[in-house]
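Just one protein chain is left out here, and the rest sit where they should.
And then subunit A:
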Amino acid sequence: MGCVPGPIQSIHRAAEVLKLLAHGGAHQLSVGEIARALDLAKPTVHGILRTLQEVGFVEQEVEGGKYRLGAALFQIGTSYLDGNELRAKALNWSDSLAMRAREAVRIGVMHGRHVLVVHHVFRPDNSRQALETGALLPWHATALGKVLVAFGEWPDGELRAFTRHTLDAAALAAAVDEVRDRDWAYDLHELVEGEASVAAPIRDRRGVVVGAVGISGPVERLCESPDRPPRLELVSYVREAARSVSRELGGLSW
């Protein structure tokens, strides 16, 4: 372990500049105005602004003009979708999916190296089932995880083999590429022997994948035969549900 890092002055100052731009009534300030407000030398402020401009956190209307907050900053601020919000918006559509597919439905988001289950609808047969909202699933052995990684980042860490069908890194990379093409994913015996899952991406109004919705159950019910991918009829139900939730996210919030 190295030494504990102290605050980095330039990052601190950059944050002060951004805060000032966010709260300055006019939302546009000149180098001089910022320097005065923060009690800094003009060249220092200029250097900070140039760097922030390069990464898109601030922008200028015209060369040499006043500065305002940049578009990249807003994208960072809104790309995070509250999991509870996602559940509220998805409630009706995940119920419909469970009814049509007659299987359990889960909605997942990435949480570090795992898939966090933010919503779970029981298989509609009134059998005893335990609510798994809040549970973590391995990304590489579930359809939900493959969708989230295909449209997100490949997490670090070991890929544990749960069954003899769990994919290794090379097979997984190919599978994830395929998911990007097809826009849906499946797992077959990869987490639990005899079980399969199907999932599709949920997108917000900018087209960013913010979650995945899917069904899971025994291969006898999901697949034509134990070594074939899940039936296309079920895939179409899952994709339709994903589109409906995506449409809901593009609309007005309640």
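Quick note on the criterion: a contact is a pair of C-beta atoms (placed from the backbone, for glycine too) under 8 Å apart; a residue touches a chain by one contact, two chains touch by 3 or more; residues count from 1.
Heads up, the rule we're going with is that contacts and distances are computed from a predicted model.
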Worksheet item: Looking at UniProt, which of "Glycerol kinase", "Potassium-transporting ATPase ATP-binding subunit", "Phosphoribosylformylglycinamidine synthase subunit PurQ" or "Cytochrome bo(3) ubiquinol oxidase subunit 3" names the chain that isn't shown?
Response: "Glycerol kinase"
Practice prompt. Sort through A:R13, A:H46, A:R68 or A:R87 and give me the one touching the missing partner chain.
Written response: A:R87
Worksheet entry | Option from A:G32, A:G65, A:G134 or A:P226 whose C-beta touches the chain left out | A:G134
Worksheet, complete the sentence: Among the options A:A14, A:A98 or A:V198, the absent chain makes contact with A:A98
Practice prompt. Kindly note down the residues of subunit A that lie in touch with the hidden chain.
Written response: 82-85, 87-89, 91-92, 95-96, 98-100, 120-122, 124-126, 129, 131, 133-134, 253-254
